[in-house]
Structure formats: C-alpha cells, structure tokens
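One protein chain omitted, others in place.
Note that the chains are named A, B, C, D and E in the order they appear, and that numbering of residues resets to 1 at the start of each chain.
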Amino acid sequence: MYKQMVPFNNKPNEYYLKFTLKDATGEVAGRVWQGVFSLNDILRNDYPVRVRGSVVEFKGALQINVEEAQPVSPDEVDARDFIPEGPYSKEQLEKRLDGIIETLPKSPGLSFLRRVFNNESIRKDFLLWPAATSIHHNWLGGLAQHSIEVAEQCQFLAKSYKLSLSLVTVGALLHDIGKLKEYSFTGAAFTLTDEGRLNGHMQLGLEMLLPYLEELPPIERAQIKHIILSHHGKKEWGSPVVPQTPEAYAVFLADYTSSKLTRVATVLEGVTSGWTDYDRFLESSLFTGEIQDSQSGSLFDDLD
Amino acid sequence: MYKQMVPFNNKPNEYYLKFTLKDATGEVAGRVWQGVFSLNDILRNDYPVRVRGSVVEFKGALQINVEEAQPVSPDEVDARDFIPEGPYSKEQLEKRLDGIIETLPKSPGLSFLRRVFNNESIRKDFLLWPAATSIHHNWLGGLAQHSIEVAEQCQFLAKSYKLSLSLVTVGALLHDIGKLKEYSFTGAAFTLTDEGRLNGHMQLGLEMLLPYLEELPPIERAQIKHIILSHHGKKEWGSPVVPQTPEAYAVFLADYTSSKLTRVATVLEGVTSGWTDYDRFLESSLFTGEIQDSQSGSLFDDLD
Amino acid sequence: MYKQMVPFNNKPNEYYLKFTLKDATGEVAGRVWQGVFSLNDILRNDYPVRVRGSVVEFKGALQINVEEAQPVSPDEVDARDFIPEGPYSKEQLEKRLDGIIETLPKSPGLSFLRRVFNNESIRKDFLLWPAATSIHHNWLGGLAQHSIEVAEQCQFLAKSYKLSLSLVTVGALLHDIGKLKEYSFTGAAFTLTDEGRLNGHMQLGLEMLLPYLEELPPIERAQIKHIILSHHGKKEWGSPVVPQTPEAYAVFLADYTSSKLTRVATVLEGVTSGWTDYDRFLESSLFTGEIQDSQSGSLFDDLD
Amino acid sequence: MYKQMVPFNNKPNEYYLKFTLKDATGEVAGRVWQGVFSLNDILRNDYPVRVRGSVVEFKGALQINVEEAQPVSPDEVDARDFIPEGPYSKEQLEKRLDGIIETLPKSPGLSFLRRVFNNESIRKDFLLWPAATSIHHNWLGGLAQHSIEVAEQCQFLAKSYKLSLSLVTVGALLHDIGKLKEYSFTGAAFTLTDEGRLNGHMQLGLEMLLPYLEELPPIERAQIKHIILSHHGKKEWGSPVVPQTPEAYAVFLADYTSSKLTRVATVLEGVTSGWTDYDRFLESSLFTGEIQDSQSGSLFDDLD
Amino acid sequence: MYKQMVPFNNKPNEYYLKFTLKDATGEVAGRVWQGVFSLNDILRNDYPVRVRGSVVEFKGALQINVEEAQPVSPDEVDARDFIPEGPYSKEQLEKRLDGIIETLPKSPGLSFLRRVFNNESIRKDFLLWPAATSIHHNWLGGLAQHSIEVAEQCQFLAKSYKLSLSLVTVGALLHDIGKLKEYSFTGAAFTLTDEGRLNGHMQLGLEMLLPYLEELPPIERAQIKHIILSHHGKKEWGSPVVPQTPEAYAVFLADYTSSKLTRVATVLEGVTSGWTDYDRFLESSLFTGEIQDSQSGSLFDDLD
Partner (left out) sequence: MYKQMVPFNNKPNEYYLKFTLKDATGEVAGRVWQGVFSLNDILRNDYPVRVRGSVVEFKGALQINVEEAQPVSPDEVDARDFIPEGPYSKEQLEKRLDGIIETLPKSPGLSFLRRVFNNESIRKDFLLWPAATSIHHNWLGGLAQHSIEVAEQCQFLAKSYKLSLSLVTVGALLHDIGKLKEYSFTGAAFTLTDEGRLNGHMQLGLEMLLPYLEELPPIERAQIKHIILSHHGKKEWGSPVVPQTPEAYAVFLADYTSSKLTRVATVLEGVTSGWTDYDRFLESSLFTGEIQDSQSGSLFDDLD
C-alpha cells in the first residue's frame, strides 16, 4: 500500500505517525500510536506494506490505527492493485505490438525485433511499464502504448516520405526501451533508479540491445543506435547527437507528436467546459471548446 | 523566360548586358549589345520575356545575342514552362483534396470547406501555388501537396487522440491558405508580395476566410482562426498565440513533421552515398545509409 | 459586488459559503448559511451581485450574513464602483485624444481616425477600458491613457526622425484597440474573453478596423495593419512580423517605453525609501533614492 | 589620407604596393613601384599621409604613382577632411547642448554638468566624436547628436513619468562619455583603442567622471554611475547591472530608441522605393512605402 | 543578536512582537509585550542588539520576554559571535595569502600586491568577509578562501599554459575585492549595500584599486582592470567585456571551477546516502555515491 508519513510532536520525544494508505481503489488516512520507530522503517514511501489494525471514525471519515505492518515483496504484488491502468489492456497492447512486427516484410530488421521481443522478461516488462513517472503515458502499459503509437505513426509517415520501413519500425518500438532500467518497480510505484538518473534511458537502452545488435553489420548497428540517441531531436532537449537520417527524424517527430498530444488529452481529462489550469509541460492552458447540442449539427460534433 | 542581368562596363558610359535566360527545360547565356538601356527595362529579374536575336557559339557553349524583347503577361504564360513541377500532377492533387473533403461526415465543417473550395479562384491557385520560395515544397502544387499531407496526418492522428475530425481537417487544409497572397506569380516566378512581407501569411489567410467564417457561431470561428494563428507552435517561431486546443496542436505537429521530412527528402535527393553537405534549415548534414545489395537481404532494403 | 467563495465542510454534505464582497470603497467578509447551493450559482467570481442580509460583528470585524442575492447586469453598473480609477478622468482623456487627432494636418490618416472614433461604441469603450488585467495601466481609462502616451511620444519622435506624422499617429492610437475585444466587462471586473485568449488582441484589433480600412489604398492598409501586427517588436515577444517601417519601429519603441516606465511607477508607488520587492515583470527590485531635505538643494530634488 | 594596401608579387621577392587613397571628397587608386619597403611603413591603414608623385591614366581612371610620403600628425589634420560630417554642425550641436544644460533648474546636477562640460578638452571632443565606428551615428558629431537626442527624449518622458529632471539629464548626456576613450582619432579615422576593447566605454566613462563625482554625496554618486553602467538595459546586451531606478530605465529606453530609429533612417537613406537590403543590426529589411502624388492627398504625405 | 519580527494583532491597535533571536550558538524565541513601538525600532532585522528580560517556558521551549533593548555598534561586536566560520582560521588564510604573494618572482606585480595588502583595512576585511550572502563561500573568511583557491588554481594552470605568473596572481587575488564594498557588516550579518546593488562588485573593486594602479603603465593597468571586469566570462553572466587575454581566461575558469565545486560540497554536506534535494544554483540534485565497507577495497574509498 502506497503511503506518506508525517512525524508529529506532542511532547518532547513523543511522536505518532500520520500517513495515507493508497491503492488503485482509493485512499484512507492512517495513524500509528505504538511502536512508532519500528513501524516507521517498514512504512516506506512508494513501497507496499501489509497492515493490521483497527478502523475508527474521525471527523466524519474512516481512519486506520495501524498496529502491525510487514513489507511486501514486489513479486507478490500485482501492479494493477496500486497503479492506474491505461486505456488498453495488456492483451490489446500485445496484439498491436505483434501486429506491427509480423506485418513487416522479411528482413534483418524483422528478425532483430523478433529476437528482442522473444526475450520473455523484456516482453513482459515492456507491456507493464509506464512511459513516464509524470507528464505523459504515466500509467500501466504506457510505455507499450506510447511506443506502438510512435511506430504506427512512423509507418504512416513511411507511405508519404522515403523511409526504410523496417529500420523506422525498429527505432520506433525500441527508442524508449531503456525506460525498463530507468524506472524500477517497488511493488507499489515506479521510481527512478540511480542508474537511470546517472546514465539516462538512452544509454541504458543501448546497452540492453547490444547483444542483439551484434549480429548486424556495423553501419546498420550504428543507425539503430543513432535513432535511440537522437530521438529527443535537439541537444538542449537531451540528445547527444541530432537526427541525421530520415528514419531518425521520423522517430523524433512521431515521439514529439505522441508526447504532446497525449499530454493535451491528459490535461483536458475531466474538464468539460471553459479553460483548464495552466500546464507547465505545455506552457499554457487549454480550451475545451463548447459543448454542442447534437441536434443542431455543430461544426465539431460530427454527425453521421 | 527567367533571367538575371549583370551590367558590365567596357569604356566609360558604355555597357552591354550579360544574363542568363532560364525556363523549366534549362538555361542559356544571353547578351545585349544594342539598345542596352531600353532592353534593360524589359529584361527584369523573375519576369517572363519573349526575345528575338541570333544564336552564336562562345567558348564552346551557345549564347543568344538578343535584339528585341517584349514583356509577357502572367496570364499568357503556363507556370509549368518556368517552374519545376512537384511529384504529383494537378489532377492527382485535386482528387486527393476532394477525397479528404468528401469523406468527412456531414457537418458545418464540411459545408464550410465546400464553400471555400467552390471558389474557383481559390481552388485553381491552391492547386498551382508552391508552399515556399525555398526550404520545402518549393515547386508547383507544393502548397496543395503540403496541405494535403498535413490533413492526412491529422486525420491519422484523430484515430489515436480525441480530435474533432472536421475541425482538424478544416485547420489542416487551410492553415497556409494565406500563402496565395504572400506570394504572387509574375509569370516566371513566385515572389514575396509587399503585403506578404508586411502582414504575413497567417493574417492574410484569416482575411481571405472572413466571408466564409461569418456563417459560423463565434466560438467556432475563433477556433478555426486559432489554428491558423498558432500553427507555427511557438512565439519565437512566428505564432502570435500558442496552440491551446487539441486540433491546433495536431495541425502544428503535422505541419512541423511535414516540413522537416520534406526538407530531409529534398536534401538527400541525388546524393547516393555517404554524407550530404551541411543544411542550414536542418542545422546538420544527413547520412544516406549504405547502398545494399538487394540479394543479401539487408536490414534497410526490405524484401518482398 | 466582487467576491470570492470558499466551500467549507462541517458535517458530510453540509456546507456554508465564505467569501469576500469587494467594491471600489473596500471589502467585507460574507457568509451564507441557508440556501447555499442556489446562492452559490449567483455569487460568481468577477460578477456583480445585489445582496440582502444582516450585518454582525465577528472577531472584531463586520461580516454580512447574506440571505438573498440577485445577479446584476453590467449595463446597470457603473464600472467606477468596482474598479480603481486611473490618474486621469474620462473627460481629460477624451480631450487629449481629440487634441491629438484634430491637430493632425488634413490627410486620409486624419479622416480615418475620425471615422474610427466617431463610432460611439468604440469611443466610449476606448475611454473606459484598462490596458491590461495586470502589469501596467490596469485601471479604468488605462487603455486610452497608454495609447495617448504612445501617440504623444511618437509625435515627439517624429520631430527628430523622418516619420509620417499621420501614419504613426494612426498606428499609435490604434495599436492596442483589439483589447476592447480581448477583455470583456462583467460589471465588476475586466476578464479575458475566449476570443482574446484564442486569437489575441492584434488579430481582434485588425478585424475591428477592417471596415474602416477598406477606403484606403491597399499598400496603406497593409502599413497600418503592419504597425498593429509588429508592435511587440520581436517574434519571441509575440509579434508574427517584426517592424519593417520607421513608423512601426516608432510605435514598438514608444509602446515598450510606456509599458516599462508605467510599470516602474506602479512598483514604486507607496514605497518611500530603500528598495522595493522583486518585480517579476521588470525582473529586478527598484531603488527609491534617498529622501532629500528640500532646503539643502540636493541633486534630485530640483529647486526652482 | 585614408588608405588600404595590398602587397602583390610578380617575381620572387619583388613587390609593388597597390592601395587606395581616400578623403572626404573621394578616392583615387595609388601605386608604389620604388622604395616599396620604406613606404610600406609610412602608408598605414587608417593613418593620414602626405604624398608626392605622378598622376597617370590607367584603364580609363586616374592613378597616383607615389614617390614620396610623410606621416601626418593628427593635430595637423582637420577631421572634416577625412570623415563624413553628420546632419548638424558643431555650432548647432553646441547650442543644443548648452540649451539643455542651462534650462535645468538650479541644482547640484546642473553644477555637476557645468563642471564636466567646462573642461575644454571634454567639450571639444564631445562635439567632434562619432557615436560608433559603425551601426549608428558613425559620423562627426555623432556622439553629441546621439547624447542630445537621448537627453531631449528623457526630458520629454520626465513630463509623463515621475523622474528627477536633473538626474535623468546628467545620465542621458554622459551615458556614452567613455566613447571619448574607447575610440582614438588617428588623424584619418576613429579606431578602437586597446583600453576600449579591454575595459569598455562604461568603465572608461566612469573613470573620466570620478573627479567630478567626488563633490556629490555617495548615494547620488552611485545613482549617476548606475545609469552609465545599466544603460544597455540587460546583461546579455552588455550591462553588468540592470536598470533599477526610474532615471536609469529612461536613459536605457531613450538610448535604445535613438539607436534603433537612427539605424532605420540610415538604412533607408537613398532607397526611394520598395525594400532595402537585409540589415544585420535590425535583423530585417525595411519597406520604404510608396511614393505618393502630393496632389491626391495620400495618407502618408500629410498636407498643410 | 540576529532576529526576525512579526507583528500580531489581538484587538484593534494592540500588538505584541514575536521574533527569533539568533547567534552563532543557536536561536531562541522572543516576545515583547510592553513598549512595542519603541522596541520595534531597535530590534531590526540583521542588526545586533543587547536585550534584558525574563526567560519563561512556553510549549516546552524557552522564550525570552524582552523588556529592554539597545542597539549595538558593529565595532563592539565579534562577527564570529553571529556568523558561521568557514573551514580555515584567519591565521591559516593569512599565511596562505602571504605565501602566494611572497613566492612570486620580483616584479611590479609583486610590489603592486604588497601595496594593496599592506593597507591594513583591506587586509583585515579581506580575511573576514564572506564571498557571498548565499550560494558559495558564504561564511567568515569565505572571500579570502575563494580568492586563494582561485589564485592557487591559476598558478597551477600557469605551469601547463603560457600565462604571466604575476599578472594572473594579481587578477586572481583581487577579482572579487569589490565585495568588500558590495556587502557591509551590520554587526550581526553581511548585507548588500545600496552601492553594491546599483554599481556591482566589479565596478566597486576597480575604484578601490585605482590609487594603486596609478603607478603602473597604462596597458598593464588596462589588463588588470580587464581581468576584474571579465571574470564572469560571458555578458549574460554579468561581465561587460568577455575575457580577451590568457590570464583573464584563467581567472574566469578558476573562478567558475571554484564556485561550482564549493557549491557541490555545500549541497552534499550532511547528506550521507542517496540523492540530495534539487539545487537551484546547480540546476540538479546530486548523488552521494554509496557508502562502502572500507575492508572490501571499493573503487572510491582508496586504500593506503
């Protein structure tokens, strides 16, 4: 159970714990009155716990007075119990992923992708991980959803612009693969790892792929690595090299488009009229448009 | 005929004219030895002329000694005689344009688009004009091609993100409509107009659309204008307002993607291996990839 | 009456309303204990209301327990009851405005300005509106005061630099005219309109002027529009085109000067010695200088 | 005489000198065939010389074959023989300068200014120096003209905004005084000094004023120095401190306005229709407007 | 004693004072119940006071009810009673300073430094002052420590790169000398002076040195001033001129290095594992590394 903890003093050297226990279904206030120091070590932010105690009513709301608590291993936990799910199920995402791969023409790119995603651990995490801890796609399956959106958009762009279909698909599906090592799953949350903060997801992703890249010729290896390293598009946006191939440009542009439009949708969620609050990532508020009477045939509520 | 003219002095107050006559098929050197001052007024840069004279060989190349010249009205001229054509014919572009419009669901957006493109002058120019005088889509039909690419990409994005299909299509097809007034056709070239330089294509496009916008409710009018005004995405990129609706974001992102990928294709054109020259618009060189033997089944030349 | 409202829970599903009623003379705390939900709809932020209730003393201050409230139409309200007045009366501003216009030499610029300001609605609003909702000139008559300051400064500059007196006066008086549509008057406050946020005051101003511009030749029309569009001076400051005529430069520079010096005066207001707080618009604190004994003839208190 | 020199080789170790001799009336080609090495030392770029030789015609133009040359001391030279004069004579500038000073109310600021400009050397150079070696006011008397323009505009601004008239006048007249040491006069040109490049005109100006500042109280001294140090307005524009008093803001804004509008006038000079070339300082081209028939009473040619 | 004061209202026009008294040993809460207005003038933020009153216990903590207070002159106060001391004693710093100076080869630079630091007032303040009021070296002796670090690093760099040892040492030791006038000592704190905010420490430092510089030749004077003026390295970082000599580059780079590494050490202080909080000056968090078992011979705990 996800929680926060606030020490509070009453008399000198006397404390109780005040916190909130959260899971995917909601949250409840909690207190510890006895054994404060030992329970303080067990009730860690972002880590799951199993608690025992009594439920009381306080100021009209329920509250748990926790008496015992044990830490829970991430392996015992279903992430769906703690983290919001995204709009697509694991099965839907897996089907779209395999659809993208298997409709590729026969090519080294196709077999490279098959080898990567035949690794059961990569496949499983790829379908579970969020794409961010905030900003966009920060829900279960977010990484797969975002990568699939980028791949589908790149394949759409490949029809209008001269791109290698297999190279751009490889780059799109794997551009953020390093996020599997940038975040770790505590059982109750995805948190940044030390490695993630020190080395970044581009570098971590490249290292994950090195064993799979070895079978390719050097120049093709360099091009796949190039897409991953350049996918933020500009040095000031965090890429050590800028895009220098058509496929690297396509992945950068589709990634930029996916992250912006997903953030737009997230900011608008639940706001039904007028203007949203200022959003720091988009650097503006958003306008919801007006709600239209469907009978009058307005411009933006298309009829059929 | 497209031309440049260089005055050249021999003795004090004696000149001849040295220039190049260009059309879509090629160019030839030209000279004027008699009547220099009166012909100087007729042979204007970027304006078509009809000339009479004699053809001679000079340093192994042909040269026209021009004796007479008359200016030619733009109306007498077929732009295709002077300006490179793009990859699609007028008929292909018109078919795609009408396809995009006519597959829209019945809505005020659909009838708005029909009214705009039923204006014969708008329709004709829209299919002829380039999208730029340099950088990207600077060929006949470039404006239509670019606008259609943006519209098709926006409609693709509308499947993944919650966008009004008719609003985003209206915005995508018309975001650059002001270029019809930003450039004028001299008969031999498209050149920036005074109005275009003073007011910009966003403002000029809005004014063109005002009569058509009047039939829409105020808030929907404001949203269409918003897409046009915000389509450069950022103030420092030339938009007086930043995108604040999902549809404005989609048009900005698709416009950004289309302009970058078209520039990438233009820079790579005719370069078959290694690296291109540095490109000022992209701020880098581009890598062509290696030429692959199609038998060996390389990564980037997909087999079928 | 201007107000804010804060819901407060006592027991589940029981609320009272806590707010502040403001007008130009001061503010008083208010509460609603009965009919909370229906009064909640009437007591809207930034909108005027007429209330009936009882006045009590609470913690040493007066408080109104509101029992009834009716919304008030903006037309019934005198803005001066709610919004701080600026340093000049409507009459003073009108006299300066007409003075600037009527001392112009006879020219199409003069008759253009007369036509615009003979529109009673434009004239009335122009003399009432603030120039901003914050930062500078955010008081009644602020728009007229700012526009007049800019025009007077431009006319001063026209003596030293070669400027068209009538063009620069037209541009200076009308550069912010779109603010009449960027803000609307609720009766108790000026608030940003949807149109204002989506299209900006430059675009809205241009559209207001289009009927008046039609009588001018195209190139003069383009130059007036150019001044309005370029008056922020740089793309990153919000102008889609940069100044490209002497008159556009003059209006930009006078607007920049007026907004900075007015902000400086506002920040210093009421601070009599030492340093002001940090100001986000000016990005610094300001120094007041020392208070000088007027007898000693200090440098900065000029004697006469 | 102003000149450039180009060594040119014919045979190994044989040279002649090829250069241009310039003064305010025009220029003529020059050659040295004998005594190349010794004359090379005398004919220095930007330094005046007195030459003797024969004039010949070459390719239809005159040319001087220089046989003897002597360097000329700056003191023997009238700068007006080499450097273009500005629009105002020394007498006109001096009269305006004294007018500004002498109409100040009696105050320590007035006596400070009198003391500075009673220094004959400062007064003489101030009326002679240009304000720049390029960009704006780069003619004889340019420094005085620019400083006077800034002072007059500041006095105009002092009527609308609360400024100390004497402080702002002191700051405006002296903000660029360090240019007297940033440039030195060679006799034929104004060139940057080592001190000017290493320390900048703000620092050099402050040091010139220190003896005069000593008689003022510390806080007033600091405010005058503050105006000089902050008159570029922003750190990235070269000011080590940003403006923090109303008078410092006024001098920065008037300086900015004067430099931009003077550059605008310079760029437009001699261009009678259409567009000027791109200007690197203004970062744009300028539009001249259309030439109007004065009979028709156009907008921008005011009638009287 | 360092303190803060908060007025608090009980009844209309009745106040008590609530504040904190601080010195280098700790802090204690304080109150004034009688004579509020006169004591309010004496108990000034950042100024030392001597108080008399009674000590009571309130909510488990001590509190002083102040009955009398007198202001204390800075001269009566030992700064070490109020301000944290740095890692080196005055004696240690003085020894290192003199060591740097006295090991210089005999040169005008050496005698210049001796003359400056033989001024007893400069020497005393130089060894006492902090280098900043926040960010880095903000403790007693911080200015000397920072200047010595910069000088030692410059002398190290002089071994690898061709630098004048005496010039770079002069510049390094004196680059921040103006801080002696940018901050003043109130007796209880170092606070920014009006002069410091209006003119900056570069300008104030130059003026302090002018009498000492007079004995040097002009070009050497200009080079020392150049180092001081350019030591922030870039215009946007606050230098009116950029470094243009090897010695100016060395001082800029050593100053940049010293300020960053000292800030890094300050941010890490007291954090023993994991990540520090976000630091605004460094624009990131810092990683502490892992605590290693010294027996195992880890990479970063070097053995000996």
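Heads up, the rule we're going with is that contacts are C-beta pairs under 8 Å (C-beta built on N, C-alpha and C of every residue); 3 or more make two chains touch, one makes a residue touch a chain.
Everything numeric here is computed off the predicted structure, so don't read it as measured data.
Only one of A:46, A:67, A:81 or A:195 touches the absent chain when the whole complex is considered: A:195. The omitted chain makes contact with just one of the residues A:33, A:58 or A:237: A:237. The missing chain lies against chain A, touching residues 194-195, 197-200, 202-203, 206-207, 210, 218-219, 222-223, 225-226, 229, 235-241, 244-245.
Touching residues on chain B toward the chain that is not drawn are 60, 275, 285, 287.
Against the chain not displayed here, chain E makes contact via residues 104-109, 112, 149, 152-153, 156-157, 160-162, 164-167, 170, 216-217, 219-220, 223, 226, 242-246, 249-250, 253-254, 256-257, 260-262, 264-265, 268, 283-287, 289-290, 297-304.
Quick note on the criterion: only the chains that are shown with their structure count from here on.
Where touching is counted per the definition, the chains common to chain B and chain D are C. The chains in contact with chain C as well as with chain E are A, D. When the CA atoms of chain A are superposed on those of chain C, the rotation angle is 120 degrees to the nearest 5.
The distance from the centre of chain B to the centre of chain C, each centre being the mean of the chain's C-alpha atoms, comes to 42 Å. Here the CA centre of chain A is 61 Å from the CA centre of chain D.
Under the contact definition stated at the top, the residues of chain B that touch 2 or more other chains are 194, 197-198, 219, 223, 226, 244-245. With chains as nodes and touching pairs as edges, the resulting graph is of another kind, matching none of line, ring, star or complete.
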